[in-house]
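The complex appears here minus one protein chain, its other protein chains still in place.
Per-chain residue numbering starts at 1, and chain names A and B are given in the order in which the chains are listed.
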Amino acid sequence: MIKYFIKRSILMVVVLIVVITITFFVSRCLPGDPTALWVGDHPTSQQLETAREQLGLDQPLLKQYYSFIKKLVRGDLGISLRTHQPVITELGQRFSATFELVTVALVLSCLFGFPLGLLAAMKTDTPYDLFIRGIGYLGLSFPVFWLGMILQIIFFGKLDWLPLQGRYTNHIYLDSQLIFHSGFLLVDSLFSGEWAIFSDAIKHICLPAATMSCAVLGIVLRTSRSAMIDTMAEPHFTTYLTYGFTPGETILRSSYKNTLIPVSTVVGLSYGLLLGGTFLVEAIFDWPGLGQFGVLSILTNDFPAIIGITFLYTASYVVINFFIDIIYVFLDPRARQ
Amino acid sequence: MHMALQSILSRKNAMIPGVFLLLLLFSSVLIPYVSPYAEDIRGAVHFEAGNQGPSLQHWFGTDAAGRDIFTLTIRAGLSSLKVALGVVILAVLLGVPLGLLAGTIGRWVDEIIMRITDGFLAFPPLILPLTITAVLGPSLNNVIIGIAVSWFPWYVRIARSQALVIRSMDYVLLSKSMGSGNIHVMKKHILPNSLSPIIVQASIDAGYAILISAGLSFIGLGAQPPEAEWGLLITQSRAQFLNHWWVVTFPGLFIVGTVLSFNMIGDELRNVLNPKLADQS
Partner (left out) sequence: MKEHLFLFENIGVEIQRKTKPTKVLNNVNLDIQEGEMLGLIGETGSGKSMFARLIIDLLPENGRLTHGQILHRSTNCTDGRSVLRGRKIAMVFQDPMQSLNPVQRIGKQFVIVLQKRFGYSNERAYLEACDWLDKVQISNPDNILNRFPHQLSGGQMQRIMIALSMAVKPEFLIADEATTALDANIKLEIIELINSLRNEKNTTVLFISHDLLIARRYCDRIAVMNKGRIVEINKTIDIFSHPKHVYTKTLISGLHKLMGKSHKKEEQAEKKILMSVKNIKKTYTANKENTYALEHVSLDIYKKETMGIIGESGSGKTTLAKIILNILQRDFGSVILFNGDGSKKNITRPNSRIGAVFQDPLGSLNPRMTVSDIVAEPLIVSGWKNKLEIEEKIEKTINKVNLETDLLKRFPQMLSGGQRQRVSIARALVLQPDLLVLDEPTSSLDIHVQGIVLDLLKELQHLEKLTYLFISHDLGVLAKVADRVAVLYQGRIIEQGITEEILYNPREKYTEKLISAFFDNNI
């Protein structure tokens, strides 16, 4: 087991290096002149020259690559061409907003998707099954940005139950005392006992999280369902039935483990999908996260920022998958060689 | 293969979405000749007729520039079908041969192809299409390329795992004992028997391609005005949508309908082609 762990760790580092390299070279191919963005309107050629030097763009490509790697290891991701702030600062400020959103969405998807999938499997071909599968299907077919807008129309426009955008209402936030500071608003407000902030934050996170979790819910549901169906068709499931167990008892005492295995793999994939979804959802809900920052960076060819975001997203994806691989081996003893 | 075709034609879960897609195709091709608002497709604006709700003259209403949403929405179907087909064909053509090669030959060829694939698959799903499209320049065609290049590794994986399974089947071993080489085995044995999961994945991916391209167009990286594309239509009306629900609802519904159709067809194909799920006899 330890050997597997070490092997996967090394693999992870290698993959990260490959990712950085690809990202770097791709971003250098972006159209538009980065120096122009840096300098702003009506630059003189002198200003452009200086900017080139400052940005290190007069160096040959490989040299740029090496200096980039060196800076990366030190945690220096460069300066955003658009905001003129260190990229790492920009990312840091927005990190918790995005990850809080993604985590809540993931939890929602699993919380609803997994049990519903199991239920659908136990009642295959009944109206329950078709209904549940239908929900899953639909969820997978909705464009996430459109769904967000529709929810806004319904819950804000027509019903006025939930706020339109944003992560919190300014005046509530500023008026309060937060003892806990993890950056995750829900956690902080909960542990600080600030109920006003907590309920405000929940209301704000409702729609964006629901929107994001839609597609993922469909995937989790579908995977849980087919994993359960497969498990129930296995000979060992029948063995328990012959010993007098009901299907429900069998699942609860033994077979749930088998369904967790394919589902755990899907959780990793879902996380990646959610990260992708942040670009669209944060735009619609004006959520102050990495996705919003990312879109702006791409549209303005702010390549240090683009590298920063790409790297951060991809690195976290790689790390999450690494942990899922470990969990997988933990769950499935047959995979332990 | 004929048996498969027969059974899929008889399943209504596949026929209904199939018919929908065909209708969409035909109507999107014909609409410029049939609609009184055909010029809207080419970018005509009539601000005086702007923001009208659904009515008998404008079935889906008009947007802020007075364009008929029904005409635009139907026409946009063509872009999406183009994307669906383009992405899938490109990804399959890139990925399947590599995967078959990796699975059949194995050894270092397999290692290299797998490492490259792993590299691509390390990126979260939307990032690569986003970046590639940004690099190549915003346009629907570049979106197709961007998505296809991000997705072909999946087909490498599928084709490879099929090749691995099939190459250890008795009929392949027996073929080798006759003296057949790798190419013959790939052509006659591995490829024909690998098609099923590839076809299933392709039909489902066709739907996802539409979702992603709509998303990219929404951000501004995909289709450019005045091209008619559902994501673009939605984003163009972003400012008004709260009070003019029709401007975003209809294009969105069409996205849902089209993607749902591809998903349903894909699922039916899976049921038909997968022997495990067939009736036990």
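Please note the rule applied: contacts are C-beta pairs under 8 Å (C-beta built on N, C-alpha and C of every residue); 3 or more make two chains touch, one makes a residue touch a chain.
None of these values were measured; they are calculated from a predicted model.
K.L.:
Among the options B:Gly53, B:Gly137 or B:Pro192, which residue touches the chain absent from this view?
P.N.:
B:Pro192
K.L.:
With the full complex in mind, choose from A:Asp76, A:Asp129, A:Asp230 or A:Asp332 the residue touching the hidden chain.
P.N.:
Checking the options A:Asp76, A:Asp129, A:Asp230 or A:Asp332, the one contacting the hidden chain is A:Asp332.
K.L.:
Touching the left-out chain: which of A:Leu138, A:Cys206 or A:Ile261?
P.N.:
A:Ile261
K.L.:
Just checking the interface: what residues of chain B touch the absent partner chain?
P.N.:
Against the left-out chain, chain B lists 1, 169-171, 173-180, 184, 188-189, 192-193, 279-281.
K.L.:
Residue-wise, where is chain A in contact with the chain that is not depicted?
P.N.:
Interface residues of chain A facing the absent chain: 234-236, 238-245, 249, 253-255, 257-258, 261, 331-334.
The criterion applied here is as follows: only the chains that are shown with their structure count from here on.
K.L.:
What is the distance, in whole Å, between the centres of chain A and chain B, each centre taken as the mean of its C-alpha atoms?
P.N.:
The computed centroid separation for chain A versus chain B comes out at 23 Å.
K.L.:
For the complex, give me every residue of chain B touching chain A.
P.N.:
118-119, 122-127, 130-132, 134-135, 137, 207, 211, 214-215, 218-221, 230-231, 234, 238, 241-243, 245, 248-249, 251-252, 255-257, 259-260, 263-264
K.L.:
Which residues of chain A touch chain B once you look at their complex with the stated criterion?
P.N.:
Residues in contact with chain B: 15, 18-19, 22-23, 26-27, 29-31, 137-138, 140-147, 149-150, 152-153, 156-157, 164, 269, 271-273, 275-277, 279-280, 283, 295, 298-299, 301, 306, 310, 313-314, 317-318.
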